[in-house]
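Provided herewith is a single structure, encoded as structure tokens, for subsequent inquiry.
With one protein chain withheld, the remaining protein chains of the complex are depicted in position.
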Amino acid sequence: MSDQNTNPRTEWPLWEIFIRGQHGMSHRHVGSLHAPDAEMAIKNARDVYTRRNEGVSIWVVEAEKITASSPSDKGPMYEPSQSKVYRHPTFFDIPDDVGAM
Amino acid sequence: MGDHLFEFLLRQGDNTLILSHRISEWCGHAPIIEEDIALANIALDLLGQTQMWLGLAAEVEGAGRSADDLAMLRDAWDFRNSILVERPNGDFGQTMMRQFLFDAYHVELLNKLVNSADERIAAIAAKSLKEVEYHVERSASTVIALGDGSEESHARMQAALDDQWTFAGELFETDAGDHALNDAGIAPLPSSLRVGFEVRAMAVLGDATLIIPETTFAHSGGRSGKRHSEHLGHLLTQMQWLQRAYPGATW
Partner (left out) sequence: MYAQMVKSENTDSGPELDAFQARIDAGEKIEPKDWMPAGYRKTLIRQISQHAHSEIVGQLPEGNWITRAPTLERKAILLAKVQDEAGHGLYLYCAAETLGVSRDELTEMLLDGRMKYSSIFNYPTLTWADIGAIGWLVDGAAIMNQVPLQRTSYGPYARAMVRICKEESFHQRQGYDIMMKMAQGSEAQKRMAQDALNRYWYPSLMMFGPSDKESVHSAQSMKWRIKINSNDELRQKFVDQTVPQAEYLGLTVPDDNLRLNPETGHYEFSEPDWTEFFEVLNGNGPCNKERLEARNKAWDDGQWVRDGMMAHARKKAARAAASKVAAE
């Protein structure tokens, strides 16, 4: 326990786990876990988060490496898009006679 | 051939049954939750393999016994697992070392059995192989991490290797029955698996900075059933308790 690399009583870092399921959807955050490094994090994710056949691909990211938006920015970040209703197809009235569009 | 085949199937099923049992003893007691869950997965895989191997053994025997009968109602001398897997868990390092040595053998064996002339065996091997390829990857990386970890973990892993190495040899023991099965294209000679095992073991144990003991001695007596260790009987008294105490009951 004396070499410099060894600092006993250090908790394994926390990793965020993202899994892509069977159906071609994008990776989705499923939870977190602890692991000493990225390779073990992937193995642990396989054992913890795919016990019920949930996934075909795993991403792991060390939790502290994630940059998150700040909740106080919620207004400026997300509200401006609320008024751009024309971005949604339901904004436009197309007569039924035109058929599927 | 029937007897040889039955014996062969018992050897597969007993190895997976007894090792699975040992690993399941860790449930709730592992060093960290992630390892607890991972160990349970390995135990569950091996238990599933046991159901297939002993199920086929029962079918081949044709004496009206089930996989459960074979697991729960035989006494120690009828078990055909190698002594390695019946040894007590020891510390986590010993468990992982035993796991790696067994996995490294197991993956070699299954890689051959997928081409067995007996389609039932080939099918079981194909399903098992996918599981065991992961087992060996995980146990190898754990052995490497702990071997090449702290001073204490290194010392413990070296002690584990020194302790287990002489029990690995039995996995490659080859008898007349093995030759008969090999001639029929059903199963490889265990002795033929040794090279692949050693290549992998040397690579992994090398990365783990561990030294393989210089001995050619190998304990034996498990796979022939001639002389198990004392540990097996104690394991069976637990595993078989309910079936023995309440004969004929359905659970």
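A and B are the chain letters, set down in written order, and residue numbers restart from 1 in every chain.
Definition applied: contacts are C-beta pairs under 8 Å (C-beta built on N, C-alpha and C of every residue); 3 or more make two chains touch, one makes a residue touch a chain.
Since the model is a prediction, treat every value here as computed from it, not as a measurement.
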Chain not shown: contacting residue from B:A57, B:A145, B:L161 or B:A187: B:A145
Chain not shown, touching residues in subunit B: 17, 21, 24-25, 27-37, 40-41, 43-44, 47-48, 50-51, 54, 67-68, 71-72, 91-93, 142, 144-146, 148-150, 152-154, 156, 238-239, 241-243, 246, 248-251
Residues of subunit A (touch criterion as defined above) contacting the omitted chain: 1, 3, 5-12, 14, 30-34, 36-37, 40, 48, 51-52, 68, 70-71
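As a convention for this text, only the chains that are shown with their structure count from here on.
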Chain centre separation (subunit A, subunit B; CA means) in Å: 38
Subunit A partner contacts - residues on subunit B that touch it in the complex: 32-34, 37-38, 41, 134, 137-138, 141, 145, 149-152
Residues of subunit A that touch subunit B when the two form their complex: 1-3, 6, 8, 12, 33-36, 39-40, 43-44, 46-48, 51
